[in-house]
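With one protein chain removed, the remaining protein chains of the complex are shown where they sit.
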Amino acid sequence: MRKYGGIIQKNRGTSHCFGEQNRAKSHVPSNWRSVASFALVGIALMASACSNGSGGSSGNSSATIPGSTSHTLNIAFTEDTQPLDPDVYYAGSGNIAIQAMYEGLVQYVKQPLTYTKDATFTPPSSRTQIIPDLASSWTTSPDGLTYTFTLRTGVTFHDGTPFNSEAMKEDFTRRTEVNGGPAYMLADVSSVDTPDPQTFVVHLSKANNAFMDYLASTYGPKAISPAVLNAHGGNDFAQKYLTTHDGGTGPYMMTKGVSGQEYVLSSYSGYWDPTVKPWYSTVNIHIIPDIGTQQLELEKGQLSMILNGLTTQAIQSFNSNSSLHTYSVPTLVTPAVWVNPSTPVFSSKKVRQDFDAAIDKKTIVDDIFPGRAVVANQIFPSGELPAGSAMQDPTYDPSKFAKDVSAFSGSKAIILGYDQADPADLPVADLMQTELAAAGLQVTVKGYTDTVLYGFPTNPKGAPDLLVDSNWPDAQAPDTWARIVMYTPSPTGVAGGLNYLGCSDPAGDSLLDQALAATDPSQAQTLVAQAGEEYASYGCWDVIAYRGDTVVAPSWMSGLVHQVPIPDAVVLADLKPVG
Amino acid sequence: MAAPDPGIGTLAGNEMTMSETSPPESRQGIRDQVDGRLHGSGSGLDAVASTEDLSITFARGRQRIHALQGVSIAVQPGEIVALVGESGSGKSALGLCLLGLLPTRPAPEVAGTATICGVDMLTSPESEKRAIRRSRLGAVFQDPMTSLNPTMRVGAQVIEAAGSEDEALSLLEAAGIPHARTRMRSYPHELSGGLRQRVMIAMALAGEPSLVIADEPTTALDVTVQAQILELIRELRETKRTSFLFVTHDLAVAQQVADRVVVMYGGRVAESGPAGAVFDSPYHPYSAGLLDTRITLDGPLAVELPTLAGDPVDNSVVFSSCPYLPRCPSAQARCEDGVPELRQLDADRWVACPISADEYSGPGLVSIRSKARRAFQPAPRTLDLTESPDSPEIQLRGEASDGKASSHQVVVTVNDAEKSFPLGRRDSGRAVLALRGASLRVMAGESVAIVGESGSGKTTLLRAISGLTPLDSGSVQIEGRSPQMVFQDAGSSLTPWMTVGDILGERLRKERMSRHARRARVIEALRSVELSAGVVDAKPHQLSGGQRQRLAIARAVMVPPSVLLCDEPTSALDVSMASTVVNLLGRLRSDLGIAMVFVTHDLAVARTVADRLCVMYLGRVVEEGPADLVCSNPGHPYSIALLESVPGRGRFSPVSGEPPNPVNPPAGCSFHPRCPQAEAACSATSPCLKTGQGEEMSGLHPGDHHLVACIHWGGRLGSS
Amino acid sequence: MTSFVVKRVGAALGIVVVLTFVMFFLQRISHTDPVHAMLGAGASPAAVRAEAHRLGLDRPLVDQYFSYLKGLTHLDFGTSYRLREPVSTALATYFPATMELTAYSLLFALVIALILGVGGAGKWKGAGVFRAIMLPAACIPPFLLAMFGKIVFYEHLNLLPAAGRISSSVANPPTGPTGFLTIDGLIAGKPNVTIDAFIHLLLPALCIALIPAISIGRILRSSIEQTMQMDHVRTARAKGLKERSVLLKHALRNSVGPALSMAGLQLGLMFAGVVVIEIMFNWPGVGWFLAQSIPQGDFPAIAGVTLVLSITYVAINAAVDVLQAVADPRIRV
Partner (left out) sequence: MVASVFPAITLVALLVPILAPDNPLIPVTTSSGMSSFVAPGHHGFLLGSDLIGRDVFSRVLYGIRTSWFSAIGVIASGMIIGGAVGLVAGASGGLVDSILMRITDAFLALPGPVIAICVVAAMGPSLFHTLVAVAVVWWPFYARIVRGEIRALAGRTHVDAARLAGVSRFRLATRHLLPGAVPAIVVTASLDVANLLITMAGLSFLGLGAPEPAPELGAMAAQGMQFLLTDWWVAVMPGMAIFALALLSNIAGDGVRKLWGRS
């Protein structure tokens, strides 16, 4: 008790009560919680707490300010995570740990986060460059079928064994064997060669100009120690072992893992890159799905930073706190609406296009993501294609769709679905529902779990008529987005996995296939833009916004760096105090 | 009889007190008498308990129930005072008041004093009252099962009162508990009723109390056990010189045990005096009436019993005259002039009746004493010994075409009835053996009483006849209309949410008749049991206990059955009401010519209502014969014991031990462990019913034969 | 007594078997497609078929049920779609936390119930106050209570932590043998762990305990009041015992039976409360795990949690029955 109280006590004097700042919009009474608590609980305990002004300096969260040798960072995942196994992991929060523990052949270039007091959001305007990681260089054959990588020397896995081309080969094999969600990235690999320990050759069965993006993706193949895989392979290719351990080469290694509860990462002393010297020797990762709790813990100094998931209101409250900085994080997250072409009212392309025009995207952005998103105007995530291409930017005009609906004689009762797992999708659906109702439809909003959603592309029974979901591409190549979201779900291929409502536009598919096989980059870009335009006019997929995220960190922290295509992943090894 | 009973008390407005009528001299007289009797060792000359002008008023809903109105009594050291009265007379409230344990929610209004050894149990602080309870008082309550803590070993409960284990042990032994040391480890539910009551007495005696307040301590017990407990109390008074305040509704018990009797009526003392004097020559018309309406073993047969007129006193009404006036057969004009005060008759007799001794033998009192009693018309019956017991013409539960069985017919035949009730789980094998081969035959129009203690199987036999309890083996055959039953607790036998009209009308559902005709039949049935037609829309709870039992009888006979089964219909009623019900049953039987089987534990009632008597013990019939003959010349040792146990005859404990557990009946003659005449052969052979000449008749031959199942029977007859 | 215990345990086992059937049935009707759940959206048909075979989904239902049942006897609750690891592993992680929280909640509930029950039953002046508190307090939904608890005791007063089982500042908390941090801390000789864990427990456990405490307290109160009217209490008073020993020695023991039964029943509601409170306080227990699994449609996880909680409930209720038989000798037949 004493010890705990002591810690708390230290922060108490400077405790900041972030509910206090005046918010012009809502005119909250400055002492609202006191008022509420007095009225409702009737306990006069409030008097002692938070009675005067705002803006005190908040907890220097990690009490370990520069000076001591071991530093601990406390961060939280907003979701109970899938196993942090690079061949299995296929979600968001855990990327920060995957990126810290594992490395692939190549990577996306790192970019600093921008500290913006007002948290204005600018979506990425161009593709992120791919740079060497474990491969120091690479060449691509003119036919686009052979990739030759020169591997770095002196790289060791966390178990001390050396990294080489054989290891990489084993990892390619394991990915296919595990056959998890991201396994498709190696579907076109016909064989790999390891002529010498530092040379790794990949042969594709057909040209795929997104392949390098796959390798740079957080979901792409990573180097995992063959010794670990052999020792703990069991009958599941070490999947169980890698749930609570790691086998990578990255600057951090997992020293403790309790699924869904806690992970502890420690800096790896044998890391190959001498320029990377992690300042935090320990990173404690807690699982705290409730963002309110994260806020409280950050305020009390039990968390060092918040990585994602903050509400606009909370961000605004942090903005006025001098001890915390908010950083706007550009991402590729793109909320969109899927339209079910087998729903009678949406059966015609024209109605679908009118529907797109009837979505008040600006209101959605302003109401739900104020300052954290902009209205989308391309059917691809921001920056994947040059501005002005693959446009999907109708002028807002609900009247045409209203006319369509009133002219329609069939059932006007529709189901508007949303992905339950993403809290941001619900208000979008709620808002959209009111607009659709205004157009004359009887709308039921219904939440779906991810696992149910994943079944719809191949088994459309029970699929909703409209679906709101926020996704980001696995990799930044525009094909990756279009192929998963819009390509016709194929019983024999990997495409269309997120084409939830099974809409098929063969013309777009054909253009997309041509684009992927094109070896000339500019030709590929033209073709993929054409495919996008085709898909856009088909009207089954309406992007709504380009969304960003916000990181809150102590004001004394520097080195906040991330890779744009990789969501929720600040680079841990670069975090350090200012100066 | 639930305690605490707020009782009667109709004279709320009356200012009369009895303290002035109870001068010290008279108490001195009583004490002298008592002290004289108690070997002259009365050193503490003050009463151990006394009340002065005690009044208690309970608020029940909006009603005010005047339980006690100015009662003054005194209990002298070493004296047993019986407080006698019908339910609602306030006698239990008095006992609780002396204990300082009147209910507190809602708190009654109390006036006057109630003193124990000089401490006022009304106004003293709780700690002082507790100290008195601990050191000077003991209490024995009616139901020993609920009065003991079910989750504590009895030893611990006695130790709690006694202070030490040794002391507890000696108390238990003093209370006559065999193997007291091992019994201390028992839980109450593992003991028999009699033992439990002995435990209660042992606790009451802890710390050598000056006074034990015993509230109906034997009412829940069997007669043989009652006799033992009463004897124990007398004994304890002799050996420990403990005073007892003995609250009872049973005059006979009071007569048996008490030195002095206080008769209460309407929350007031009606009469008090030495037990012998009061019972021999009651002065107050109420006392006299109570004694007269008592059903005794030596009263005349086949005549209506005398009853008290009128209704029981309503203790919420304020009277301005004698509370007994509306019922009093000797009432005089001046009885209306205020509530009569207690006045002294003799040195130690007091009575609250204004009628003078001269007037006392006037016409009014005589009228109840020798009221012309209407003779019952004995039912015609013929004994036909030639009829085979297996006579095939007897139909199984058949409905006779004419509804009324012919007078020569056997209407009920029970052959070798066996019935057991599994205890707990079916597979545990333990079972109460309620019937172990009982046989019975009832002729048309005949009245048979089945007598026995708890566990004898008498009620099971009755229910088997009614068809409510199917037998394990043996057979029941009924001739004529299906039997009807009158139950012990009339209140529980009437569907509470149905009106009187519905309850009676239900019997007529099978007959097609108009609503009007049905109502007429219902009202006719009510009239036949002397209920007014006005109650037809009332619900059972709006009726008095006696009215409910009459309603239950009306239901049973409104379509006359061939046999009417009565399960202790009088045992829950006050003495005066019991007589009314017995009379009613007798009249209906003779009017309608129906046979009757009457189950009772009370031999006197049995003798009065029945032509033939059937004594049961542990699931078997042990004696059977004409009622008067069995009562005057019992054959079976058990019957003898039962008769000897009837209280009020000054005899005690004819038989030791208690009715054994029907789970494990003893082998051979099941009575042999308690039988004073038992010999070795008794535990080996199980005797059959025999005539005095030794003919085995197995209970199948009704009539004037006197059958007894005892190996001594023939010989005994021969020797006498 | 022995046969009573044997029968009670037998009945409990029967109920558990029925429950497994219900779980299996629910799994069949659930909307979730296990294969896609396991493989994600982009799985190839071959992989889908292989996975369906691996999961045994191509076998007859009865076979599937029996292999499910057989698995359960080996504590195999299937594989979580979401975590891709055996549900039993997750349960092993989360269950002790829930049990610790529930145990303390029950303890708090019983203590509060005892205070409320005995305090509200007496004739003293404060009894009315106790009774007046009980009515509104029984009506506060646990999550509302948790909200206020967090705001008042964490944010404003900073007295109690509002998330997790233990502070991250506590290094290397013991992981065994009981799984109860408060106990393991003592066993491992780390009283700071025990204290820290207990402080973390307080708020969530009190939030869970309040409603059951009042239900039990009410029953206890009316039961005591009834017992105090009973003949044997009158006997105890007639013996001249002090009112306090009458209450404690004679009334209380005879009154706890109904309260214990109620406590057993309340445990069912408590488990529902645990789920909500674990979310509110980020308590790493099965309820929290359940809440994470529901939006993902991770049915094996949901079923596993349901089974574990149900079996615990069944077991505790059986234990309560046996306890009651000990408390009241009349029940033993």
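Per-chain numbering from 1; labels A, B and C assigned in written order.
Everything below uses one rule, namely that a residue touches a chain if its C-beta (ideal position, glycine included) is under 8 Å from a C-beta of that chain, and two chains touch if they have at least 3 such contacts.
All values reported here derive from a predicted model rather than from experimental measurement.
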item	value
Which displayed chains the unshown chain touches	A, B, C
Contact with the hidden chain (one of A:M185, A:A429 or A:A529)	A:A429
Candidate in contact with the missing chain, chosen from B:H249, B:R327, B:R507 or B:R521	B:R507
Touch criterion as defined above, residue of A:T173, A:T194, A:S281 or A:T311 at the omitted chain	A:T311
Where the missing chain touches chain C, by residue	11-12, 14-15, 18-19, 22-23, 26-27, 29-31, 135-136, 138-144, 147, 150-151, 155, 211, 222, 225-226, 265, 267-269, 271-273, 275-276, 279-280, 290-291, 294-295, 297, 299, 302-303, 305-306, 309-310, 313-314, 317
Touching residues (missing chain, whole complex) on chain B	463, 466-468, 482-485, 487-489, 492-498, 506-507, 509-510, 552, 555
Touching residues (missing chain, whole complex) on chain A	18-19, 25-29, 32-33, 36, 40, 290-292, 295-296, 311, 313-314, 316-317, 366-368, 418, 420, 423, 426-427, 429-431, 433-434, 437, 445-447, 452
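We adopt the following convention: only the chains that are shown with their structure count from here on.
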item	value
Interface with more contacting C-beta pairs, comparing A-C to B-C	A-C
Gap in Å, rounded to a whole number, between the CA centres of chain B and chain A	88
Averaged-CA centre spacing for the pair chain C and chain A, given as whole angstrom	36
Contacting residues of chain C [partner chain A, same complex]	31-33, 36-37, 39-45, 47, 50, 81-85, 89-90, 93-94, 148, 150-152, 154-159, 161-164, 167-169, 192, 195-196, 199, 279-282, 284, 288-289, 291-292, 294-298
Residues on chain C engaged by chain B in the complex (per definition of touch)	3, 7, 123, 230-232, 234-243, 249-250, 253-254, 327-330, 333
In the complex, chain B residues that touch chain C	99, 101, 104-105, 126, 130-135, 137-139, 141, 143, 146-152, 160-161, 187, 189, 200, 203-204, 206, 423-425, 428
